[in-house]
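Of the protein chains in this complex, all but one are displayed in their positions.
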Amino acid sequence: MTTGKAFWRTLDELADDPSFRERLYNEFPSEVEAISDPTTRRTFLKLMGASLALAGVTACTRQPEEKIVPYVRQPEELVLGKPLFFATAMSLGGVATGLLVESHEGRPTKIEGNPLHPGSLGAADVFNQSAALSLYDPDRAKTITNLGEIRPWAEFLAMMRATLISQKPLQGVGIRILTEAVNSPTLAAQIQDVLSRFPSAKWHQWDPTSRQHTMLGARQAFGEFVEAQYKFENADVILSLDGDFLGLAAGALRYAREFAERRRPDDAAHMNRLYALETMPSFTGAKADHRLPLKPSEIEVVARQIAAALGVGSASAPSGDAQKFVAAAAKDLGEHRGRSLVVAGESQPPAVHALAHAMNQALGNVGATVIYTEPVEIAPVDQVASIRELTADMDAGRVDLLVIIGGNPVFTAPADVPFAQALAKVQNRVRLGLYEDETSAFCQWQIPQVHFLEEWSDARAFDGTVSIVQPLIAPLYGGRSAHEVLAAMSDRQEQTPHDLVREHWAAKEKQAATSPDFEARWRRWLHDGLMADSAFTPRTVSLAATATAASPVEAAAGGYEISYRLDPSILDGRFANNGWLQETPKPITKLTWDNAVILSPATAEKLRVDQRPAMRGGEHGEILTRLIELKLGNRTVRGPVFAIPGHPDDCVTVHLGYGRQRGGHIADGAGFNAFALRASNGMAYGRGLQMTETGEGYSLACTQYHHLLEGRGIVRAISRDEFVRDPKAMHEGFEAPPRTLTLYPEYKYDGYKWGMAIDVNACTGCNACIVGCVAENNIAVIGKDQVLRGREMHWLRLDTYFAGHETNPETYFQPMPCMQCENAPCEVVCPVGATVHSHEGLNDMVYNRCVGTRYCSNNCPYKVRRFNYLLYQDFTTPSTMLGRNPDVTVRSRGVMEKCTYCVQRINRAKIDSEKQSRRIEDGEIKTACQQTCPTDAIIFGDLNDPNSRVARLQKEERNYAVLAELNTRPRTTYLGVVRNVNPELGE
Amino acid sequence: MSQIFHRSTNSIARVSIFGTIFIVAGLLVILLYINRSPWITRATAPREQPIQFSHERHVGGNGIDCRYCHTSVEDSRFAGIPPTKTCMNCHSQIFADAPFLEPVRASFATGKPLEWTRVHDLPNFVYFDHSIHVNKGVGCTTCHGQVDRMPLMYQEQSLQMEWCINCHRNPEQYVRPKEAVFRVDYQPPSNQAELGARLVAEYQIQKLTSCSTCHR
Amino acid sequence: MAQNVLPVKMNQEGMPDTAVIGPGHNITSVTDKIASIVLTEKTGIVWVLGFLVAAAGAGMLLMSLSYLVVKGIGIWGNNIPVGWAFDITNFVWWIGIGHAGTLISAILLLLKQSWRTSINRFAEAMTLFAVACAGIFPLFHTGRPWLAYWLFPLPNTMGVWPQFRSPLVWDVFAVSTYATVSALFWFVGLVPDLATLRDRSESKVGRVIYGLFALGWRGSAMHWHRYETAYLLLAGLATPLVVSVHTVVSFDFAVGILPGWHTTIFPPYFVAGAIYSGFAMVITLAVPIRYFYGLQDFITMRHLQNMAKVMLVTGLVVAYGYGVEAFMAWYSANNYEGFMVLNRINGPYWPFYWALIACNIVIPQLLWFKSVRTNIPMLFVLSLIINVGMWLERFVIIVLSLHRDFLPSSWGMFRPTFWDFSTFFGTIGLFLTLLFLFCRFLPMISIFEMRTMVPGKRVAEGEHAH
Partner (left out) sequence: MHTKHAKHPITYGLLAEFDDQHSLVDAAHRAHVAGYTKMDAFSPLPIEELHHAMALPTTKLPALVLAGGLTGALGGFLLQTWVATMAYPLNIGGKPMFSWPMFIPVTFECTILGAALTAVFGMLALNGLPQPYHPVFNVPSFALASRDRFFLCIEAEDDKFDLDDTRRFLQSVGAKEVSVVED
C-alpha cells in the first residue's frame, strides 16, 4: 500500500531529511566540553535510537528502506535497545522532587519518581510526568539573541564583562538579579558570591509558584522564616484551612502517601479523619470526611472560631452551617492532642498560616505531627515587597543591569506593580528563559535556558534533602543554565555548571573535588539521586506575639470575593505550552485548555448566566457558557463562567497562568489572564469584585459534565461505622452474577493472570496517573477543538462523581482504564480480530490489524476505547518524535487504541525473568499509572499468585467490579470508599 | 432480423463468462505469490552499503564470533551494530591503508557515524527481542541464514508474519542446544523432532501466539 | 380474469381499482409501449434536468468520500461514545429500502401475486442501487478503508483471518450475497427483455450492446422451461435471503450489549421496518415515473393501493416493535434499559424520537382510509414522511443508545457536520443518478412478464393443465 505512506510517516523518512540530520549532528560540536565529561554517556546520540526504535504503524506490505546508524565510539554502559535509568530532581516553587528518568539511547523518554527520595517515595506528579514533553518542545527558545539578532555566547560574555567592569567602582550599585525562589545551594552560593563582589548589587525574588503565604505565615507566627513539615502518619484528626496538602503543596506526594496509609479501612480503627474548610473544591476537600465550603474571607473567621474553642485567641460565636462544624471539629481536635494537625493553604493569607501554627502549638502537635526546620528556600523574602522595590528602583533609573533568571515576571507580577513599564528603563536587560515569552519581549538579551533534564545543578526537597540534578541529554537547543549566567557575572566565566556544582559540594565536604573519596561520594549521590542524611534536622521555635493577629482588614466594598489559585495543570503559566498538561482534565471541573470563572450554581443563577452541554460532544465535550466581565478595583478581565457544585456562593475562583500572549503555539490564546486582576494588596483573595454579564457565549472543552451516579453502583461508599458493622454493606443492591452462570466453559489462564485493583478510597484525583499514562504510551494531544467534539484520547480517565446536595456534595474519583474484561464485549464484535485475548488474559489491542470500525468502542460499556479520528500524532516534528517511548507503537489515523495494562512493561519483565528461568515477582511490574500514584491506589499483579497484593486486594470485602451485572468479568476491580464520618455531624 | 454476431462470438462469450472465474482465481494465486516473493519481501537481495562488508570473510574466513560485533544480542532486544571503534580495533592494523576502508577511517576521524542500510527490517509495529530468542535456543542462522556464505548481507527469510508464527507454533522444529546458538555451521540433526521436543521442555519454551507477544 | 365481466366501479383514471393493467392492451402493444421508452422516445428535458441534479449529488458524494479518505473519519461528527452515527444510520436505511425490491419480485412471485409484475423490475433496480449506496457506508465508515479487504477471508501472508463471530463479518457476507443475488435476479429477469430490445433496436450500436447482454436469448421452449425454473428457485432463495439480510443488520445492534441495542425483538422489527421503508420508496419513485412516462396503464391504482396496504401492515409491526422495546424496558426492571427509554422520550434528542413516532406510527394510520390510499398526491407525501421516519428510527436506535450508556462519566452528544450531510445526500444523488440511467436505457417494466398479464390471451392457465 504505497498510498498508506503519506499518512504513516515514520522517522526513517525523516532521517533522510538533510536539515534534520544536520541539526542533530551539529548538536555535538557545540558541546565540546561534554565529550570529556561523564555526560557523554547520556549525550544525545545521533539517530541511532531514533531510527531504530521509534515506532509508527506502517500499513505498507513493502517496507521502505531504513537506515541504521551505529555509534562511532559506543559508551560502555550502554546496551543498545535497553533503557537506562538516571536519577535527577525537578524543582518547582523552590522545592525539589527526586526523579528517575528512563533514557533510550540517550533520549529521556519517561520520568518516574525516585523511590529513595523522601519527597517522592517513587511517585511523581503531573508536572514531573510531563517534563519530558517540555524538554522536546519545539517552541523553546533556541538561540541567544540581542534585540532579536542572533549572537554568540562570547558576545554576551563580552557585554557582561564590560558592564561589570564599569560597575566595579560603583560597588555594583546598578546591578540587580531577579530570580525565582532558589533551592539550589550552588546557585545561591553563586549569587552570594556576586553580591559579595558587588556589595551594592541587589538580589530580588519573584516566583508565583513559591509558597509565599506559607513562608510569611511562619514568619508571622515565629518571627523568622521556618519550614513546617507534617507527619500525617501520626495525625488522627486533621483540619485543613483551605490547605490542599494532597495537591499543590511542598511534599504533597509524600503527604498524600502518608495520608492514604492512614485511611485503609482494613485497619478501620486506625483511620484518620479530615475536616476541610475550603473555597474551591480540591483534592483535599474531596477526600475530607467533613467539608465546609466557605468564601475565602470566611475561612479565617471559622478558623478563628475553631481556634477559640481550643483556647487559641478569641473569635465571634459561629453561626449557621458553621456552628455544628466548629463544635465538632474543635471537640475532635481537642480530644486528639498531639495526634491532630492543622494545615493552612497557599490560597489563604499569612495570618491564617500563623493561626494554624498557633493551634498546632496549643494542641501539642509540635514534634509529633509537625516539626519545624530551616526553610527549603535558601533565602526566603517577602516577594511582593521585593518586586515592588525592584520596580521602584528600575522606574527611578537606578538599575543599569538586570539579570532575570527564569520566571516570567512581566506576565506574573502583581497587577498594581508596573514591572513591565519600569523594566524598559533599565539599560541592560538580560533574560535567561526556557521560552521567548512576555518577559523576553522586554529584554535585549534573551538566552535560552536549559531544561532541567539538560543541566547540572542541585536542589533541596521539602525536607531539605539535597539532590544533584544531572543532565540526561546535552542541551537540545544549545541552552545555558542559571549557573553559567551567574558564572558569567563572576570571575569564573569559563567554568562549567558540572564543575561549579561539584566544587561547591567538594568545598562543603571540605574535600578536593578530584579526590577519589569525593568521587565515590559524588557517584553515590548521582546514583541514588540524593545525598543521604542531608535532610534538615528539626529545630525549636517559639510562638511570637503576632501569631494570632488577624489579617489586615481591607476595605471590603461589598461585591463578590475572588480567590486566586495556581492552575492545577499549568501553574502560573510556565507549563502553558505543554500539551499533555493542557489536555489533562482539571480536577473536579474536568475542563481542558481553558481556565474559567468558577462559581456556585446559585451564584450563576443570581448572575443570570447559564451553561449547558452543546450538541457537539455534549456532556463529554463542549459546554456552552457565558463570558463575564470581572472588575476588581480599576482592573477588568473577561472570562467564561463555569458553575460547579460544592463551590461556596457569592465568590468566584480563578486560576492563574492562562491568557498567555507569547507562550508558544499551544499556550497562546488559551484562557484569560487572571494575573491582570491580582494586586499586591490581595494576593490570596480579593474583595469587592464586580461581575457583569457580557451577553457573549463561550465554549469550554469539558471531558465530563455529568457527575451523578444515576443509582448505578459505579462508585460505592459507606461510613466507617457501617463498614465495621457489615463490610459488605456497600454492595447492597448491586449484585454480580455468579461465575457459574454461563453456557461456556471457562478459559484457563495457567501462567500469569494479570489483574488490577484500584482503591477508590485512596485515590486523591491528582491526575498523575493520566499524565504518566500519556507519557508512557505515546498518547496524542488533540487540541481544544477535538476535545470539544468529544474525542479526547486519554486511555485512563479520572471519572469524578458527586453525591449529595449540590451545595456541598461528596466527591469521588475513579480512575477508569481498560477493565481487561475476561468476557470482553469489544472482542466479539471486532470483524478482523484486532482486539483479542492474550493467553494471560489481557485484552490485546493490535493497532496494525485495526481497520477502524469503532464497533468495539460502541460495545464497550466502560467507554475506555479511544479512536484516532484524525491524524492526531505528530509524525513530522523531529523533537517530539524523539521523546516517544520506543516500546509502544505510535498510532496513526483510523485505528482504535486503549489501555493495555502497559503490556510493553509486562513483556520486558517476562523476557527478563525468562532469561533467568524464574517467575515474575509480585511488584516487579508496575504499570505507568501505578508507578506514579502517590497513594498506591492502583495495584497491578498476577491473580494466579494468591499472595500477590492484587490477589489479596481483590479478596477484600470492599472489592467490586464496575458493571459486574453485565458479566463482562473485568480483571480490573475497585475497592469501595469508606468515609470516617464524625457521628456528631452525620453524613 | 439479420444475424448481429459472428459465429465466433459464441465461443468468446462462453469463455469470457465461465473463464472469468478462472481468471479471478488465477489473479488471486498470482497475488499470493507476489506477496510472498522477494520483490515484496526483499529477501535474497543484497542491499547497497557504504562499505562492501563481507560476512563471508569475517565470519566464514576469519571465524569471528557473531557477538564480537553484535554485542548486545544476548542482553537486549537489539543485537547491536558495531560502532566504528570495533572496526578500527583490527583495521588500524590490518588493511590499515586499504582504500575501500576509507569510509571507516573517515568516520573514526570525524566522529560521523557510518550509515548502514538495514537488511532485516521489521515493521515498526513489530517488537522483536533478540535476547529471548537467543536465550531459548534459536540459532542465529535459523533466521539469518548462513551468513558465513554471504559476501554481501541479504535477508534470507521472508520475515512475514506467517513465517514468524510458524516457528512460534512449532518451536520444536527449529530450536537447537543453547551452546550451538552462535554456531554458523550448525545443521539440525536427523533426530530434530526428538531433540526439539526435549529442548522445548528443557528450556521451557512457550508457544506464544498471543498478539501482544509481538504487537503493542 | 373474471374482473372484466363483473360490474366494477371505475376510478378517476378510468380503470377498475383492481386492474393490474389498463384496458385494450395485447402483447404487441405492451411490447411496443415499454420498449419505445428506451428505444424511440426522445430524451426529455425533465430527464436531462433531473439527471444533472442527481449527477451533481453523486459528484458531491465523490468529493465527500475523497476528502474523507484524505482526512479521516474526524470530518464527521462521530466521537466517543457515539462511534457510529450518520454512517451506519444511512447504511441501515439504504439496506432497508432495498428490501422492498426483493420482496416484490421474490416473495410476491412465490405468493403468485399478479400485481407485482409491472413494478418488480424497477423495484429490483431500486434494490440494487440502494444496496450500492448502502455498501458505501460500511466501507467508508472504517478508519482505514483501504484495509477493508481484511474483512474477507482471503489467504494472506499474515496467517490471520476475519473474526467470524463479529456481526460486521456477517454483514459483509449478507450484504455481498444480497448484492450478488439481487444483481443476478435482476439480470436474469432482464435477459428476455434485452433480447426484445436487441431485436427492436434500430441502431447498430444498440443491437450489439443489447445483443451482447441478451446472451443470444431466442425464446426456445426448453430455455423458457429452465429459465422459469431458475427464476422460481432464485425467488425461493431470495426470500429467506432478504429476511436474513436485515436480520443480520439488526444483529449489528442486537449482539451488542448496549441498552437500546441488546434486544431480541430486533430481527422481526428490522425486517418489517425494511419492508416498510422499501415500499415507501417504491411509491416515492413509482408516482413520478408513471406520471412522466405515462405508465398509468401498467402501474395502476391497484398497485399503489396494495403497496399502501403493505405499508400499513408493516408500519403496525414496527409500531409493535417500539411498544415491545418500551415494555421490555419496564418489565425487565433493568435500570439501564429504563433510562434508555426515558432518555429517548425526554432526553436531549427528544424531538427526534417524537418525530419518529409521528412519521412512522401516527401519520401512516391515515392509510386505513381508502380515500387516502387512492389519493395519489397524498400517498406520495405519506411515502416521503415514512422515508424520513425510517431514517429517524435508525438514527434514534444508533445515536440515542450510544450517547448515554452505562457510565454517566462518558455520556456525550453527536452533532453532524457538513460532511455528514454531504455524504448522505450524496448517496441519494448516486441513487437517483443510477435510477435515471436505468429508466433511460433499460425497460423499467418487465416486458415478457407483462405479456403474460395481457387479458384475454388465448391459452389460459387452466386449459392445458396436465
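A, B and C are the chain letters, set down in written order, and residue numbers restart from 1 in every chain.
What we mean here is this: a residue touches a chain if its C-beta (ideal position, glycine included) is under 8 Å from a C-beta of that chain, and two chains touch if they have at least 3 such contacts.
This is a predicted model, so every value here is computed, not measured.
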item: Partner chains on view for the chain not depicted; value: A, B, C
item: Which residue of C:108, C:234, C:258 or C:413 touches the chain not shown here; value: C:234
item: Hidden partner chain, touching residue among C:23, C:219, C:294 or C:323; value: C:219
item: Residue among C:31, C:120 or C:284 touching the omitted chain; value: C:31
item: Contact residue for the chain not shown (choose from C:80, C:169, C:308 or C:329); value: C:169
item: Interface with the unshown chain - residue positions in chain B; value: 1-10, 13-14, 17-18, 165, 209, 211
item: Absent-chain interface as seen on chain A, which is shown; value: 744-747, 821-828, 833, 836-839, 969
item: Hidden partner chain, residues of chain C it touches; value: 26-28, 31-32, 153, 159-165, 167, 169-170, 173-174, 177, 180-181, 184-185, 187-188, 192, 195-196, 198-200, 211-212, 214-230, 233-234, 237-238, 240-241, 244, 248, 251, 448, 451-452, 457-459, 463-464, 466
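Please note the rule applied: only the chains that are shown with their structure count from here on.
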item: More contacts between chains, B-C or A-C; value: A-C
item: Interchain centroid distance [CA atoms averaged], chain A/chain C, Å; value: 57
item: Between chain C and chain B, distance of the C-alpha-averaged centres to the nearest whole Å; value: 53
item: Where chain C touches two or more other chains at once, by residue number; value: 157, 160
item: Residues of chain A touching at least two other chains; value: 61, 836, 849
item: Residue ranges of chain B touching chain A (in the complex, touch as defined); value: 35, 40, 42, 47, 71-72, 75-78, 80-86, 107-108, 111-118, 121, 123-125, 127, 129-132, 135-136, 204, 206, 208, 210-213, 215-216
item: Footprint of chain A on chain C - complex, ascending; value: 71-75, 77-84, 141-148, 150-151, 157, 160-163, 165-169, 172, 252, 255-258, 335-336, 339, 348, 402-403, 405-415
item: Contact set on chain B toward chain C in their complex; value: 1, 4-5, 10, 13, 28, 32, 35-36, 158, 160-162, 165
